[in-house]
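Of the protein chains in this complex, one is absent; all others appear in place.
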Amino acid sequence: MRNRTVIQEFIKGLWEENPVLVSLLGLCPVLAVTVSAENGMAMGLAATFVLISSSFLVSMFRKVIPGQVRIASYIVIIATFVTIADRFLAAFTPDISKSLGPFIPLIIVNCIILGRQEAFASKNNIGRSLLDALGMGVGFTLTLLVLSSIREILGSGTWFGMEIMWPSFSPWQVMILPPGAFLALGCMIAGANWINRRRKS
Amino acid sequence: MNLIVIFISAALINNFILSQFLGICPFVGVSKKIDSAFSMGIAVTFVMVISAMVTWLIYHLILVPFNLQILEYVAFILVIASLVQLVEMFIRKVSKPLYDALGIFLPLITTNCAILGLALNAVLNEYNFSETLIYSVGAGLGFTMALVIMAGIREELELAPVPRSFQGAAITMIVAGSLALAFMGFAGLI
Partner (left out) sequence: MSNTAKIIIVLTLITMISGGVLALLDNYTKPRIEAYKEKVKNAAVDEVLPPNDRVEKIEKGEYQFYVAYKGNDIIAIAFKAFGGGFQSKLVLMVGITPDFTEITSVKMLEQVETPGLGTKIEYDPANKEKPAWFTDQFKNLKTQPEITYVKNVKPTKNTEIQAITGATISSKAVVIILNEHIAKAKATWESN
């Protein structure tokens, strides 16, 4: 891991170790909020904010926090940043806060965030931890954006609220319902597997 | 009457996995064998019920009277994390067979969003104590049921010719999608 270049540290989160498509982490918010591109984007950015800030703190204090209580310490740090994100969304973008509603607090138990603290930030210096967090965050946000775009375009015929399908298009309502989330994500994972196989051979 | 509606709605209609998307990680990870799926489900139900009651008490007896709702998330997750540890220690002391059955699943539960989601939902829906209790039992049983059904299907899937790209997580998601579709039918119950 040490011999990765700075760029590689960032890039790995986008595809090779993409938290959603490859590691299958943090699936709850991925499935739940992706009914519209706007929601997916907002969720991705909120999680990225929490990931970067907690990675920074955890990496900074990695030598001070005793091993036995590291998980407890990480979740307090994460929960604090999630509360900050939650309140800021509620105060400045009330509409988004309303539609993401109950899913913001679940960022606390998003396995990506705790996983990165445990696997990376607690063992690496601040610079590398920030790059790692940024890469993972961007990878997470992009995946959410693609999934939510697919669901919104097929399910409502719109993208970021704009009409983009032809007028006679009848929306596939199932795509914005819970089953559509599973089906769309299943196809995306299969697509990622297929691309990876093609690249290898 | 109201309690029955809450129970049915938590277990079937708003099934935690298939319609609320809570607790997907263990759903993908542990649903390969029926035995382990069942044990995981029971362990989660157990922790859910206890943590829902404790967080309800903390929220209504400490956070609300002192106007500290901003600490909701931090307090809840700390309580859940410590509860899981306590439950683990307690089970290890009291019952060896039970520990062998549930032990390995308990640490995983801290980061199971279903537990935190349940505690937060109970507050959001303004349930009273008995409603919270029924809600958590219903949600836990619904969770167990979805996990076991999924494990049954995945055991069969091992023998099925799944396209190569779809093997593993992808086909699990597609199957979960079909299950979610089926569970939507329960909406007509109430």
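Each chain carries a letter (A and B) given by its place in the written order, and its residues are counted from 1.
As a convention for this text, a residue touches a chain if its C-beta (ideal position, glycine included) is under 8 Å from a C-beta of that chain, and two chains touch if they have at least 3 such contacts.
Owing to the predicted nature of the structure, the values given are computational and were not obtained by experimental measurement.
Of the candidate positions A:20, A:35 or A:153, contact with the unshown chain belongs to A:35.
In the full complex, subunit B makes contact with the omitted chain through residues 9, 13-14, 19-20, 70-71, 74, 78, 124-126, 187, 190. On the side of subunit A, the interface with the absent chain consists of residues 35, 64-66, 68-69, 72-73, 76-77, 79-80, 83-84, 87-88, 90-92, 94, 98, 101-102, 155-156, 158, 171, 173, 176-178, using the contact rule stated above.
By our rule, only the chains that are shown with their structure count from here on.
Separating the centre of subunit A from that of subunit B, both taken as means of CA atoms, is a distance of 21 Å. Against subunit A, in their complex, subunit B makes its touches with residues 18-25, 28, 70-74, 77-78, 81-82, 110-113, 115-117, 120-121, 124, 163-174, 176-178, 180-181, 184. Across the complex, subunit B is touched by residues 24-25, 27-29, 31-32, 71-72, 75-76, 79-80, 82-83, 86-87, 102, 105-106, 108-111, 114, 174, 177-183, 185-187, 189-191, 193-194, 197 of subunit A.
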